[in-house]
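Only one protein chain is missing; all other protein chains are in place.
And now, chain A:
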C-alpha cells in the first residue's frame, strides 16, 4: 500500500448555533485507499454528512487536514463526485443532457461516454425523458451517471437511497456495487442503515454523536456479492449493531437525540 488516496487527520469542525458552539466533528482520523468502498454510519447529528461535505469541499472552516492525493481540498470540483439524498437533477434537462450538464453532448467522445454510462446505470430507453417522468431510483441513477462522467477520484454519497422504498433500495445497492466492481471508483457512502453499510462497504466507519467522532472502524471481510441472509453477514451486522447500541445508550443518557 502506498500513500492513501484520501487522508483525514485531526479533523475538527465546530458550528455556531443559537445555543452556542456545537462540536460537529472531533479528532477524526481516516485513511482511504484507492478503490476502497467505505461506508460511514451513525445516528442523526453525528456529523456524518458534515464529514462528507468537508471532503467534497462544500463545507469549510475546519481545523486539521483533509488531503486528496496529497493535496489539500481546495473547494468543490469534479474530482470529488457528490450524490445528494435527493437526486438534484436539473428539471429542465433530459436524462442525457443532465448527465452531460456543462459538457457538450455533440462531441463524439462525450456522446459515447454518456451512452456507456446510461448503459451502466441501466437507463437505456430513457435518454430523452425529463426528471419528472422518472422514479426516485431512476433519477438517483442519473445523478450517479452525471458524477461518474467526470471520472471522479472519489465518489461521495450522502444517504443516496434514504428516500427510496426497501425494494428499490436493495436494487440500487446491487447497481452501485456493480458500478464499483467495473469502475473501481473509490466510494465513501454515508448511511444510517446498518444492513446497507455492511452490505456495501470494505470497512464500516461508525460515528458517535455529540461530539461526532469515530467510535470504531469495522472491516467487512466478506466476498462480494454478499448475501444478507448468511450467518457471517449477520454476525458482522451484529458486531456493528453492538457498537451502535452503545452509541444509542450514550445518546439516551444525554436526554437529547430525537
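Operating definition for what follows: contacts are C-beta pairs under 8 Å (C-beta built on N, C-alpha and C of every residue); 3 or more make two chains touch, one makes a residue touch a chain; residues count from 1.
The criterion applied here is as follows: contacts and distances are computed from a predicted model.
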| item | value |
| --- | --- |
| Identity of the absent chain, which is to be given by its UniProt protein name, from "Acetyl-coenzyme A carboxylase carboxyl transferase subunit alpha", "Carbon-phosphorus lyase complex subunit PhnI", "Fe-S cluster assembly ATPase SufC" or "ABC transporter permease" | "ABC transporter permease" |
| Candidates A:77, A:136, A:162 or A:211 - the one touching the absent chain | A:77 |
| Candidate in contact with the missing chain, chosen from A:14, A:111 or A:150 | A:150 |
| Absent-chain contact - pick from A:56, A:73, A:197 or A:240 | A:56 |
| Where the unshown chain meets chain A, residue by residue | 56, 58, 75-78, 80-82, 84, 86, 88, 90-93, 101-102, 130-132, 146-147, 150 |
